[in-house]
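In what follows, a single structure is set out as structure tokens and then discussed.
The excerpt is restricted to a subset of chains, each kept in its original location.
Naming follows writing order (A, B and C), and every chain is counted from residue 1.
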Amino acid sequence: EGRAYHLGLRKGDVPKYVLMPGEVERASRIASSWDRSWRLAQRREYSSFRGVYRGVDVAVVSTGIGGPATAIAVEELLELGADTLIRVGSTGAIQDDIEVGDIIITTAAVRMDGTSYQYAPAGYPASASYEVIMALVEAAESLGVRYHLGITASTDSFYVGQGRPGYGGYMPSWSRNLVPDLRQMRVLNFEMESATLLTLANIYGFRAGAVHAVYAQRVKDEFVAHAGEENLIKVADEAVRILHEWDEV
Amino acid sequence: EGRAYHLGLRKGDVPKYVLMPGEVERASRIASSWDRSWRLAQRREYSSFRGVYRGVDVAVVSTGIGGPATAIAVEELLELGADTLIRVGSTGAIQDDIEVGDIIITTAAVRMDGTSYQYAPAGYPASASYEVIMALVEAAESLGVRYHLGITASTDSFYVGQGRPGYGGYMPSWSRNLVPDLRQMRVLNFEMESATLLTLANIYGFRAGAVHAVYAQRVKDEFVAHAGEENLIKVADEAVRILHEWDEV
Amino acid sequence: EGRAYHLGLRKGDVPKYVLMPGEVERASRIASSWDRSWRLAQRREYSSFRGVYRGVDVAVVSTGIGGPATAIAVEELLELGADTLIRVGSTGAIQDDIEVGDIIITTAAVRMDGTSYQYAPAGYPASASYEVIMALVEAAESLGVRYHLGITASTDSFYVGQGRPGYGGYMPSWSRNLVPDLRQMRVLNFEMESATLLTLANIYGFRAGAVHAVYAQRVKDEFVAHAGEENLIKVADEAVRILHEWDEV
């Protein structure tokens, strides 16, 4: 009970599979995509729904922005019995060949957050479960959705920590090399939650993955809110169904 | 406009003084404490109201949990013209003489977040504005509220990063020294947003401070939700009025 | 040509798939397991053979011990056209349920090496390719070999850096928490090359993975040289065949 302090949920409220968008509002949109759904709770940035998608029990819990809020949701969901957590996020791409509206499936994340370092030393990997990666790939393939597979940088700052100037044009020397270096290292995109989720998954032994819709193309300076969000939700829903199918075997 | 992307606010929406609770729900409670108030927007973890408290124009914007979400709110509020930001939070105390329901006024924060490091190197101080400290002290004194003044540790993790065991009792070696060391260093309390706010305040040159209600007494293992929250809000409101008075001179 | 300086190999010498044991001697044993094989070169710790395994062109190149020697082999093999590199190593297990002679398939590695930090900042993930993981799992399953799947710690020191006392019992304070902390973080085993290989794979965009035979059980203080080596080689060979099959599709 103490454990579900922030989420406002009780044991039995959530099934095995939980989708985790950052945004409160996307939690509703995900729930609406299912065959049936009902609200569980709404506290702080944690909006939760449960429902059924093509016969599979599923829940959605928004994480809010960033690792600190995400880790709280993860800790409490594990206490409640969840064991497969998939982030369903939006993102900014930093490679040329990724278009606004495309989908990015994260194989592993660069830990540029603070939270994961309180759980594990630098060097510990924020890698996605290969089963979740496979399920997301299979979902995207079967839906005919354009997707990219690779490394995601999870940062604690939307502006300066993603190489964007801060207020008044603030741009310290180190932030100028950020995007060029990550591009060279084949990082596909920036977002703010995956590294925390994936580090905790490895430490605690649950399955996790992350899939993102590209709202921003940082190289071409393009931005379309909600671009690809519909595909994103379809891919996430289908991946849950596929994982459930595999788990049944 | 791009800048207020996350908050959903426009230029002119906010006055000079903005109160910043972590919780969406506390934003409403703060707005209700004023003479008049009206909702500005509600997006993600960002709930905003504007109003008038004893003749002073004031706004409240919730930050969500953690530095990443807080920094976004700060960046966007500065673009909108705010220049005095006061965190109005809840906290866990780690010193014996602090009681549940007491108020803690932060003079400076230990940067155990990730966000502030993307803005400034280790060593840069997350110190509160002395004017905001004075206004908070004067408010607490005049209201006869029991308060403590000192250093706050801002961490990115509610469980392991505050010396609490994580899921399944996870407790790596470094987390065992955390609370004893901080206690020796005269740190009063844990929370998750002040270091980011105060670091950005020093970099960008705006005024900021932080005041907290003690919900948890970690030494005695006591917890009362909302303990002292009413006093907390009164102190914050009054501090704004006092600052406004000083600013008029 | 300058590139293959250390390995003593020329363009065309190696096919797509290369197995990479640490030990010079295991390179021969791997080559002997194929249908046909011939020596390519023998320089320093780099012993190389080419051959055919169940119709698939394959090579083996020993890396020597540690990241520095491994990175040289990787850099030069990429220049020569290889694109799927699988470490075939021996290891020490630190979890109770792993037996001497078992096989460990690495999903990602803890970067406790020095080399990977000269290529990428702390936080960049040393994760294996999910295709290589799947192929190794499928190979182990089909061969009926007992295996474990999880996180591997790659360290630069066989003694002190694996929590073993050094010469004269040298055991500095930090080395005493090493094994207990890694065990808590669900790390399965220690070895000395995977983190470097997997970090370079993500940076350079080639496929890589790692599979190990458990020679040492550190919890029970058991050690059997070459335990499981035969199974290890079979699993690695089969994984190449499976990957080749998938690649053909």
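Basically, a residue touches a chain if its C-beta (ideal position, glycine included) is under 8 Å from a C-beta of that chain, and two chains touch if they have at least 3 such contacts.
All values derive from a computational prediction rather than experimental measurement.
Each chain in view is the same protein; 3 are placed here, and the whole complex, as held in this structure file, contains 6 copies.
Here is the rule we go by: only the chains that are shown with their structure count from here on.
Ranked by how close its C-alpha mean sits to the mean of all protein C-alpha atoms, the top chain is A. Separating the centre of chain A from that of chain C, both taken as means of CA atoms, is a distance of 30 Å. Chain centres here are Cα means. That of chain A falls 27 Å from that of chain B. Inter-chain centre distance (chain B to chain C, centres taken as mean C-alpha positions): 48 Å. Within chain C, contacts with two or more other chains are made by residues 181, 184-185.
The touching residues of chain C, counted against chain A in their complex, run 107-112, 120-130, 133-134, 151, 181, 184-186, 195, 202-205.
Taken in their complex, chain C has these residues touching chain B: 177, 180-181, 184-185.
Of all the residues in chain B, the ones that touch chain C in their complex are 170-173.
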